[in-house]
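Notes for the one structure printed next.
Of the protein chains in this complex, all but one are displayed in their positions.
Labels run A, B, C, D and E following the written order; every chain starts at residue 1.
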Amino acid sequence: MTRSVLAVGAHPDDIELGCGGALAAHRAAGDAVTMLVVTGGQNGPGTTTGRRAEAEAAARSLDCGLVWGNLVDCAVNADAATVALIERVLEQTRADVVYVHAPDDSHQDHRAVAAATVSAARHTRRVLHYRSPSTTRFEPSVYIDIATHLDRKLDALSCHRSQVESSAMVDPEVVAASARHFGAQARIRYAEAFVPGRFVWDLAPPPQLTHEMMAAPEYARAAA
Amino acid sequence: MTRSVLAVGAHPDDIELGCGGALAAHRAAGDAVTMLVVTGGQNGPGTTTGRRAEAEAAARSLDCGLVWGNLVDCAVNADAATVALIERVLEQTRADVVYVHAPDDSHQDHRAVAAATVSAARHTRRVLHYRSPSTTRFEPSVYIDIATHLDRKLDALSCHRSQVESSAMVDPEVVAASARHFGAQARIRYAEAFVPGRFVWDLAPPPQLTHEMMAAPEYARAAA
Amino acid sequence: MTRSVLAVGAHPDDIELGCGGALAAHRAAGDAVTMLVVTGGQNGPGTTTGRRAEAEAAARSLDCGLVWGNLVDCAVNADAATVALIERVLEQTRADVVYVHAPDDSHQDHRAVAAATVSAARHTRRVLHYRSPSTTRFEPSVYIDIATHLDRKLDALSCHRSQVESSAMVDPEVVAASARHFGAQARIRYAEAFVPGRFVWDLAPPPQLTHEMMAAPEYARAAA
Amino acid sequence: MTRSVLAVGAHPDDIELGCGGALAAHRAAGDAVTMLVVTGGQNGPGTTTGRRAEAEAAARSLDCGLVWGNLVDCAVNADAATVALIERVLEQTRADVVYVHAPDDSHQDHRAVAAATVSAARHTRRVLHYRSPSTTRFEPSVYIDIATHLDRKLDALSCHRSQVESSAMVDPEVVAASARHFGAQARIRYAEAFVPGRFVWDLAPPPQLTHEMMAAPEYARAAA
Amino acid sequence: MTRSVLAVGAHPDDIELGCGGALAAHRAAGDAVTMLVVTGGQNGPGTTTGRRAEAEAAARSLDCGLVWGNLVDCAVNADAATVALIERVLEQTRADVVYVHAPDDSHQDHRAVAAATVSAARHTRRVLHYRSPSTTRFEPSVYIDIATHLDRKLDALSCHRSQVESSAMVDPEVVAASARHFGAQARIRYAEAFVPGRFVWDLAPPPQLTHEMMAAPEYARAAA
Partner (left out) sequence: MTRSVLAVGAHPDDIELGCGGALAAHRAAGDAVTMLVVTGGQNGPGTTTGRRAEAEAAARSLDCGLVWGNLVDCAVNADAATVALIERVLEQTRADVVYVHAPDDSHQDHRAVAAATVSAARHTRRVLHYRSPSTTRFEPSVYIDIATHLDRKLDALSCHRSQVESSAMVDPEVVAASARHFGAQARIRYAEAFVPGRFVWDLAPPPQLTHEMMAAPEYARAAA
């Protein structure tokens, strides 16, 4: 078996902004990837239906499974119900790599999703925190090379038209600049940067994935 | 009197990379600015004479005074002699704002210059640490808007031709990307970012500088 | 236009304790200042009516506008409603400087108000965190000189008679001692100390305020 | 046996400023206390002979032993020789409590003495870092009540007349203010504050010291 | 009077895991010790009645008083009610030493209990944070020697049979290994490690406890 990856974000577009390049790199390496979007993004610009469609287009463009958490935007709590929701997806995906918001963030939903995911993933060996434009404290030390995946990240982001057009926080130019900035830190060209909550480095290469394992998982397609 | 600013760097080009935009902004605000380059940069690419000329061109392009410390590249210690050297320039410039390397840096000279400057500036009310490509730990919280000064920063940097052409650490593209990255953090367009060692915020505007005070100071021109 | 300042505190007296001197300094520099007190302080010593009057007297003595949040003491959450409340006052005041509790504090209301304010002020260029007696972690690096404003701060504090007389946490002697302690850190005589969340330093002096702009703003007087 | 305490400082007056109250408290509790002053303070105001006499008067006033390290002011290195010097005194005193400068300090000697002491005391169970006026980073969590010892601390400090009169860094008013500031943090009246390097808390009370053990130790008197 | 100690934990077994050895050491030193278990542990393996009996057996084996908070497992909030609950027990026990979870923990109840306890103990001079298997950030600096108490800690833990048998987080082998690991850090054989929130070190030995004071306190026995 190869790696199974779960990326968790509070709103549509959070995952793409934070680790869209890494997810593309995981897919290129043959890993299975599921995105769990905890809320429908009801509070941002755009309609709920529209944002749903945007997220689905973005997931397709990254060739990742998509699961909706169906909690309410701006009202997420890191309580037992949210933890249980994430635990369920962790179980279904058997994820051994989890990406999620950094814990220090000015958006209450981002903090709640980070805390609930850390709780749900308490037995997972690899938890990496990504940065959002609203992250307030971020000292990354783990990087993933996205030189050949930056375009794909920007494409996925551009699917979120309602945000790119109206939110000061979603700016493709800044995304590219940050990738170059973190790339220089990592001594490569373009990088996404992460704060490791816990990262067990597997020295042995993961065995190859068979063709059908690489397809988006059943439950994820159903959910999407 | 208006503000007097001292920027300290270990090698030619360190100051321009770290706070060239801020220095341009200080000049635009009417502040006097002196650059203290502690070594001649003997170890990098380029000849000593060449690097001296490059630094002088860069200082001219930023309209700042330039003072040479004449210590040896890669052999700087944060000892009493280095502290005394910086104290002398602090006294001459009566600087009330000091810019210097961040303390955590992989280059031994950068660490030594940061430590010696913090020591020399122990009575100064404003000490701001800038980032170098070799800085290893940097959580900035103070920013200066360089949107209208970025070109000037890049011009000053381009004076250091020997470095731009040969050192992987000096890359104008990265400089611009980082300015945009930090700008987004500061909620503006382009910014330089700083870690404040100690920053007394003067709420009252500094009185205007007269014309001749704005010229590069006597001793600085002499030294340069 | 000159600066517009918003100070946010969970209870009557929090703002005076944390940044009363800075607010006086802002007024002296011609800045407009609004205090937003999020709760009525129902749980401390003193009656609600009494505490309301004390806060109004204190705001008058500092010549600042006062806005009440009308949330309940000891029951503040950093939820969407609290964020929206602070956003409204930010919009009304067009504040470009925000003062608020430090995030690490043993009082749940202080933590909630800090988090909600950081969220509301996500587009603001200057957010400074002040210290409360219950703050648990505080490494300041930004200071404001309050040598000529300490008396005013103590006067404002003394308006909160119910607290000064009954709460071990509100002790003018400690306030003066801390101002001297932080003053020595800042290399001046008396200082208030701040942890910068984000601080864009404007090098150019703000244009002078006209006379009527300096009066307490309309909505603030109405609210007070 | 009771506790044996070693306080290490770079210059005459450093120990009194940093932990003079704690040393007085240790003496009052019957502990043996030795002060190791690493340099003669040649660089500050005052003559070497004068400073030596001042330090001896201060040690007498605190009823502590005094040992001179005889290194040169502003030229201390954290090298094997300095480590060995401190190891010798640790062995002679069999100290199980060590006080020393905080590691982050703008004075190079303070940093060097802190590092060398941490190295020498690598097997000691209690190492507490005290604050100096030049300390740059200090988040204390261990406190000692000096309400009944503050006068004694100020008396000891006043023995260093050459410093009190000429150094901006040695100001009894600030010392008292900081004691009150840290006292409020510790929920007592006056405190000295420490950052614990390593602190094993002995729950069982140390057995009483006999009379002659409480006198200043032989070697210390000899050295002094 | 001697010391009065209060240990607070979210679930049955948290206290034993985190500071069971320290509590045994406190009892051996003659201190009164009360354990406050905030929830019944309804969500873990085992029945509520069973877990209650296990906790009572463990408290007996450590010779400590036991108080139940009766909140619901996985639903603890750091709100006014929880703070008030802990304040009541603090008042009854007049505790001058408080042990509680470290603030950074992946379990939401642990975070809530840590925050509420820090709030309730805002006037207490000694607050020490212990580590849980789910603690995410822990840099201890205070240690207690448990070499002669480790067996007792393991005995107390073994009372929680439902957990030891079914929870990956409760493993006596790891408990012993961590005690040895932290012991080496403390330069002793076996230690429990703590992060001090605030620790006033009393140099004078506490007066001896009389026989009846050492018994478990009335209210605690009633509650148990």
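We take it that a residue touches a chain if its C-beta (ideal position, glycine included) is under 8 Å from a C-beta of that chain, and two chains touch if they have at least 3 such contacts.
Note that the structure is predicted; figures quoted are calculated from it, not measured.
The chain that is not displayed touches the following shown chains in the complete assembly: A, B, D, E. Among the residues A:His26, A:Arg131, A:Lys153 or A:His181, only A:His26 touches the chain that is left out of the figure. Contact with the omitted chain, checked across D:Leu23, D:Val37, D:Val83 or D:Ala193, is made by D:Val83. Residues of chain A that touch the chain left out of view are 25-26, 28-29, 31, 123-125, 141-145, 185-188, 191, 195-206. Although one chain is not drawn, its touching partners on chain B can still be listed: residues 43, 74-75, 106-108, 111, 134, 136, 168.
By the touch criterion stated above, the residues of chain E touching the omitted chain are 133, 137, 139, 171, 173-174, 176-178, 180-181, 184.
Operating definition for what follows: only the chains that are shown with their structure count from here on.
Chains touching both chain B and chain C: A, D. Shared residue numbers account for under half of those found at the interface formed by chain A and chain C, and the copies are therefore classed as meeting with different residues.
A separation of 52 Å divides the Cα centre of chain A from that of chain D.
In whole angstrom, the spacing between the mean C-alpha positions of chain C and chain E is 38.
In chain C, the residues that reach two or more other chains under the touch definition are 123, 197. Viewed as a contact network, the protein chains fit none of the simple shapes, being neither a path, a ring, a star nor fully connected. Chain pairs that touch one another, listed by label: A-B, A-C, A-E, B-C, B-D, C-D, C-E, D-E.
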